[in-house]
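One protein chain omitted, others in place.
Note that the chains are named A, B and C in the order they appear, and that numbering of residues resets to 1 at the start of each chain.
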Amino acid sequence: MADYKQFNPAWEEKSPVIIGFLCNWCSYRAADLAGTSRFGYPSTLRDIRIMCTGRLDPTFVIKALREGADGVLVMGCHPGQCHYEEGNFKAMRRVALLRRTLAQLGVHPDRVQLGWASAAQGIMFTEIVKEMTERIARLGPLTWQDNVDDVASLHLPPLPQEEISHG
Amino acid sequence: MTTKRITIDPITRLEGHGKIEIFLDDQGEVKNTYFQIPELRGFEVFCVGRPAEEMPRITNRICGVCPEAHHMAASKALDDLYKVDPPSAAKKLRELFYGAFYVTDHTTHFYALGGPDFVVGPNAPAAERNILGVVAKVGKEAGLKVINTRKYNHEVIKIIGGRVIHPVSGLPGGMSKAINEEERQYIETVARQNIEFGLWSLQIFRDIVLANKAYVDLVVGDTYTQHTYYMGLVDENNKVNFYDGKIRVVDPDGKEFAKYRAQDYTEHIAEHVEPYAYLKYPYLKKIGWKGFTDGKDSGMYACTPMSRLNAADGMTTPKAQEAYEELFATLGGKPVHHTLAIHWARLVELLYAAERMLELVTDEEITNPNVRTIPTEKPTVGIGTVEAPRGTLTHHYETDERGILTKVNLIVGTTNNYAPITYTVKKAASQLIHAGKVDNGILNMVEMAFRSYDPCFSCATHSLPGQMPLEVVVYDTEGAVVDHQEQYTKGC
Amino acid sequence: MADKPKLAIYWGSSCGGCEIALLGIHEVILDVADFFDIVFWPCAMDFKKTDLEAIPDGDILVTLYNGAIRTDDNYEMAELLRRKSKVMVAFGSCAMEGCIPGLANFVDREQMMQYIYKDAPTVVNPEGIIPLESIPVEDGVLTLPAFWNTVKTLDQVVSVEYYLPGCPPEAKWILALVQAVMQGELPPPGSVVGMNVTVCDECPRTREEKKIRHFYRPYEIIPDPTRCLLDQGLFCAGIATRAGCGALCPSVNMGCRGCYGPNEGVVDGGAKLISAIASVLDAETPEEIDAILDTLPDPAGYFYRFGLASSILHRTHLEIENGRKVAAHVEAIPRLDPKLKD
Partner (left out) sequence: MSEEKIGVYVCHCGHNIAGTVNVEDVAVWASDLPGVTVARDYKFMCSSLGQELIEEDIKKQGLTRVVVAACSPHMHEPTFRGACSRAGLNPYLFEMANIREHASWVHQDDKPAATEKAKSIISGAVSRARELEPLEAFQAPIHQTTMVVGGGIAGINAALEIANAGFKVILVEREPSIGGHMAQFDKTFPTLDCSACILTPKMFDVGNHPNIELLTYSEVEKVDGYVGNFTVRVRKKARKIDVDLCTGCGDCWERCPAKVVDYVYEAGLGYRTAVYRPFPQAVPKYPVIDPDTCIYFKNGRCKACEKFCPTNAIRFDQEDEVIVATVGNIVLATGYDVFDARRLPQYGYGRLANVFTSMEFERMTNASGPTNGKIVLRDGVTQPESVAILHCIGSRDKNTNEYCSATCCMAALKFAHLVKEKTGAEVYNFYIDMRTAFKDYEKFYNRLMEEGTHFIRGRAAEVTDAARKPDEAGKLVVQAEDTLIGKQRRIPVDMVILMAGMEPRHDSQEVAHRFGIGCSDAGFFTESHAKMDPVATMSPGIFIAGTCQGPKDIPASVSQGEAAAARVLSLIGRGQVEIEPVRARIDEDRCSGCRICNNLCPYHAIDFIGELGVSRVNPALCKGCGTCVAACPSQVIEGQHYTFDSIMAQIEGLLWDVRPSGKEKVTFLEMEPA
């Protein structure tokens, strides 16, 4: 496995996990093309096929972050090229508002990214995945569960970590 | 050494609604008394980052019992923040709304919470000292009167504020909705009934309390007397006003000590922190924090219905003015230092609120549809003050140029009285506990002192409501329980 | 008395509004007092925790729990009542979704202590005293209940059978719940007592196809009293909020803020608002989109006004900073990459 400690020691032996939402017509086929053309890219992306980025419910993005993903990548057709005319515009608006909301919750905007790749842009697809992986690698793991298992919060004033752990 | 420890605790520490710890010395005399408030929600902190105009709909969640007070204080702070003057119809609408709130709130307290002590009697069994006890004593129609007064005034609150609990209509520059003639007529009827109700309540007080020497002695007794500064909101003629005016402080001799605009409150009020309470202790900055002692030299001040009457020169409405004069005449002139007199003062205020409602609702401008002034200024700082039933309530906001809050400070009704309450408790304790012997009556005595403030620790801690279930546990040196009683009182 | 079904009513970290709302069922409260043996209601009756502990587990038929979980106290009482009760009802927004107190999940305890006891403009605290969980004083030690970093909802700490939404719940639904219990006609566990449509269903305002070019702050415009507020660019959470209140706020020209929580089947109400509102923005380029969104400050504060503690993310991200967990901060407002234009 690739070594991500070089970007951020917090990774230890782990690798970033990115959930991808790919539209059926452009970006998913771009990924297919990257495959048939054997264009390699980091194994960090785990993608979900949706018919159109217009299907992207922000709940999915939030769910992914909560369930252990370090980032979410939404990819669709280039503006004007959407198979359903304008679904990708809706996605762009939602991601814009979602990122503003998440920023208030301390989630770095780089963790939720939007990109376009047409069915013919296998290379562009791999580059977007590479770039996102590197950004996430620098940010370090998200591990949202730690926020909720808020052990440290149970004692006042905060005790040293090791004493807290059995709290 | 054999120090005894007495814990007066709301059920147990786990209830965490307020706790009194008393430490005795070898002779069993009171050595130290601690009154703890173990709650905190931190509105001042999580309101930062929110748009200021949302405060009337967020800060009212500080207290579900007096949300109207926070709603108004917030709305006024926003007027100040945006340097906008609401149309006079809007101001009148707000004050009318506020009057209805005062009537319900004072009614609740007098009949359901404070009053029973007198009406039913301080030594009656706890089970009878409640609203039902009152009904039993003064008759069924009385109970109905009380319930209906609450019901109708709640309707008024809903008409103007949008909702009975947690109203929403306050905005910088006015109110989101005007009232129509039909609504006005309804409110007028309610206002007239309120006046009747106020007079009737005062009569009950006369008949039951003033006619009973034992009660009067209790009221004027030393246990329930403390000489503090008094604070209240007054209009340009130094008359009592709940919605607007300047803050006036009189010293224990009744002389004006300070009179200032809400915007200057930080020059006059400071807060003291103790490590054993989440609640802070406000005091008069110019005098300073001298611990829990009374007198001219202590910065401790009270802020109750009685304090407001003490701090003002009278009432603007005729019937209330009469009642005002009667009160001071009966209790030997201003200022009145008797804690239990607060109940009487509360009824005077109730009558004033009712009369004021009628004035406002019969003002031809009250149905004017123009109840909004659109702000144009860039926001910076806004401070708003109203008289909440339990004391002067101040909201202080600072924002960036988009009106997003960067700083919030709240000085809430009951907080003002935290020090005097503590003092009362301490005094009662040291007067009633001797040689390690705890008189069984102590509990209710302490509690009465305490309840007369109608403390609302919901507001105070911006946390739980002001339920103050008190429990006395007396331990002998082996820690075995020798005596155990408990009582409840309800804040707000 | 003893063979009457037992009822308990309790508040955690709440404002007391739910209790007042409960009194809003007026005379029926007397039938309730009659039908049930009320074994625990601190705000009204004289029972203490020891009495509660004495009750056999599962002996209480229904506990109405309002208020969120913020301290050890809140948690331990919830835990105890759960053990004693057959049916646990999350009564009101605080217990159900965290409500306004849940907004505290935007910050952390350190921030609160620092500001409230040290930085607040009126505080004079040269020694920098902050309240402690356990405070040694001469002759003994005083204690305060532990104060958590994170506000939790009732069902995040104990299992809950029914939910009664609203801040506070409207009397008619309290009545519905109480009567359902008294008539033994309880809905399947997990049910929310209320409707499965949104506030729009009860809102009399006329709605058009949505297209938002600009958001107005409530004080910026005087809205047309007959048209949908959102259509007029005023934020209203009614589109994504469970009905049942009778659209009270819109009826006084004020947008809904979502106190009844998300609609049936919605997992994250905030996410739904984001999706719906962003979808109808009248903009197609990154610049246009950001320009419109700049007119809607504090989106998280609007979308999660009442539901932050029950949202999927639950609270703001915490980072370890010298041994303490503190709220992570993203300073700049994220903007779309202009390259996304094509």
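Points to keep in mind about this one:
The rule is simple: a residue touches a chain if its C-beta (ideal position, glycine included) is under 8 Å from a C-beta of that chain, and two chains touch if they have at least 3 such contacts.
Nothing here was measured: the structure is a model prediction, and the numbers come from that model.
One chain is not depicted; across the entire complex it touches A, C.
The residue from C:N125, C:T143, C:Q232 or C:S279 that touches the chain not shown here is C:S279.
The residue touching the chain not shown here, chosen from A:G71, A:G87 or A:G140, is A:G87.
Contact between subunit C and the absent chain runs through residues 72, 146, 152, 155-159, 196-201, 207-211, 238-240, 243, 263-267, 272-273, 275-276, 279-280, 314.
The omitted chain makes contact with subunit A at the following residues, 1-2, 15, 17, 19, 25-26, 28-29, 31-32, 34-36, 38-41, 43, 46-52, 54-57, 59-60, 63-64, 67-69, 80-81, 83-87, 90, 94, 118-121, 126, 145, 148-151, 154-155, 166-167.
Basically, only the chains that are shown with their structure count from here on.
If you draw each protein chain as a dot and join the dots that touch, you get a simple line with two loose ends. Separation between the centroids of subunit B and subunit C, computed from CA atoms only, is 26 Å. For subunit C, residues that reach two or more other chains under the stated contact definition are 72, 106, 130-132, 144, 147, 298, 301.
Residues of subunit A in contact with at least two other chains: 104. Listed in rising order, the residues of subunit A touching subunit C in the complex are 57-59, 61-63, 65-66, 78-80, 86, 89-90, 92-109, 114, 116, 142, 144, 146-148, 150, 152-158, 160-161. Residues 3, 5, 11-17, 21, 23, 31-32, 34, 36, 38-42, 44-47, 49-51, 53-54, 57-58, 61-65, 67, 78, 82, 126-127, 147, 151, 161-166, 168-169, 171-173, 176-177, 265-266, 269-278, 280, 282, 285, 289, 372, 374-375, 396, 402-404, 407, 409, 411, 458, 463-467, 469, 471, 486-488, 490, 492 of subunit B touch subunit C in their complex. Here subunit C touches subunit A in the complex through residues 72, 106, 108-110, 130-133, 144, 146-150, 267-268, 270-272, 274-275, 277-279, 281, 283-284, 286, 289-290, 293, 298-301, 303, 311-319, 323-325, 327-330, 332-337, 340-342, going by the rule given at the top.
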